[in-house]
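I have placed the structure first, in the form of structure tokens, so that the comments after it can refer back to it.
Yeah, one chain of the complex is gone here, protein chain that is, but the others are all in their spots.
== subunit A ==
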Amino acid sequence: MAKLQAGNGVQWKDNKSQRGTVENLAEYESSSLGSDSELNGFGNTEIQTDKYGFIGGAQQSTGENEDIPPDVLRQREAKWLDMLNSWDKWMAKKHKKVKLRCQKGIPPSLRSRAWLYLSGGKVKKEQNLGKFQELDRQPGDPKWLDVIEKDLHRQFPFHEMFAARGGYGQQDLFQVLKAYTVYRPEEGYCQAQAPIAAVLLMHMPAEDAFWGLVQICEKYLPGYYSAGLEAIQLDGEILFALLKRVSPVAHRHLKKHKIDPILYMTEWFMCAFSRTLPWASVLRVWDMFFCEGVKIIFRVGLVLLKCMLGSQEKLKVCQGQYETMELLRSIEPRYMQEAFLVQEITELAISERDIEKEHLSQLRRWKETRGELHCKSPPRMHGAKAIMAAEPPSRQDLKQHPTIIVEVPPTTESKGKKPKKTKTEKKKDTSPPLNPYPLPNDPTLPSDNLSPSESEHLQKDTPLQGSNQSLSSAEQDTYL
């Protein structure tokens, strides 16, 4: 059995029956090809990932979503940098605008930072400097380590980051999940936390992912992962009650066939749809979820139920409990497609108040039929604004620490005064820049705003030919 040595130096010991400790990707390919029907579009000679890092599986991108034009993306990045740099002001005064921009989709290059700011994970991290390292140094309860270890290779096995046994992705995942069990020993580890942590890790380093996970578990979805799983069952009842309003036909059908909500919504809600939707949609849903809270998860669930079971015609083909559940496990791709889904979500009139109201009445019903809740969870926070109000950050907490420090050459005497547009254009005419983002010797470069992963994203996501459309200098100055 593979054993982990806890603590900082994670060591992976060999498993007698496995060929090696670390299955690298090439081995992965040869060992599973031909034996797994989920693998398709998988080259024989080399592994091809989609733009999100998936090498196969149902969530791999089919490339049907249109990419955002580079110039639009550049503008959005500038706007997001501006927001992030005066985050408290934006949240206090222009929250609607922030919400709207989350609905439009956070630019990939800034997603990690935005998620951490929206969730309050950034503030938590700053207020608890060194905490993650301290948690990481502790050995952890063997009971949880054993379970976590069993799950490491079973999270997004088709994502390049998590495909290799004992690879960096799995090591980070172990670190984050273990740290949480040390942080909240009374909560321990719940299986559905692993995909949540994995999605975060696809975007940010382990420490940031840890604080993101803490915020999701304690602010956005409190009680979802606690022993007894009462909160998720209660939300199942809330979802079902809301469905009556959104789609009476679907509601009646589920009721008639006695299909308990936990039969179809457990994975949806506990994993925040990260294992259900195509990846582009997962990211858009999470952008909105971090901003607006659990309401978004309810809306996605309601939209999918309405689309799949919302008309008599559709119900004709699923006359039974099992058939209905099968149908809900194989949702038609068109209903999960990014643009369609986001539009439906934003148009669905289910508010925080609706959810809170329903929460109260379902809680009353629960107490009548099942007695008191065993697990007292903290109150749910409906999104970024509520979290920020509950835990107001200092300016210092919101400061972005430089992760790359670029020496400014002394030759750039034109400190932001010179019209940079002409300058950059001139440069581009002669030799194309390596990085499509503002040039490193530009004094106003936001270099200290970019973490390594962010700059990597920038390179990956923006074709060079789009660079002449990059941030106009005037905007750049104001925003940075």
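Quick note on the criterion: a residue touches a chain if its C-beta (ideal position, glycine included) is under 8 Å from a C-beta of that chain, and two chains touch if they have at least 3 such contacts; residues count from 1.
Keep in mind that, in the parts below, contacts and distances are computed from a predicted model.
Enquirer: Identify the UniProt protein name of the omitted chain, choosing among "Ras-related protein Rab", "Proteasome subunit alpha type", "Rab GTPase-activating protein 22" or "Ribosomal RNA-processing protein 43".
Expert: According to UniProt, the chain not displayed is called "Ras-related protein Rab".
Enquirer: In the complete assembly, which of A:D260, A:E344 or A:D397 touches the absent chain?
Expert: A:D260
Enquirer: For the full complex, which residue in A:L229, A:V249, A:I331 or A:L363 touches the chain that was left out?
Expert: Residue touching the chain left out of view: A:L229.
Enquirer: Mind listing the subunit A residues that contact the chain we can't see here?
Expert: The missing chain touches subunit A at positions 1, 16-17, 23, 28, 31-32, 35-38, 146-147, 150-151, 153-158, 163, 190-192, 194-195, 225, 227-230, 233, 260, 262-263, 266-267, 270-271, 275, 322, 325-326, 329.
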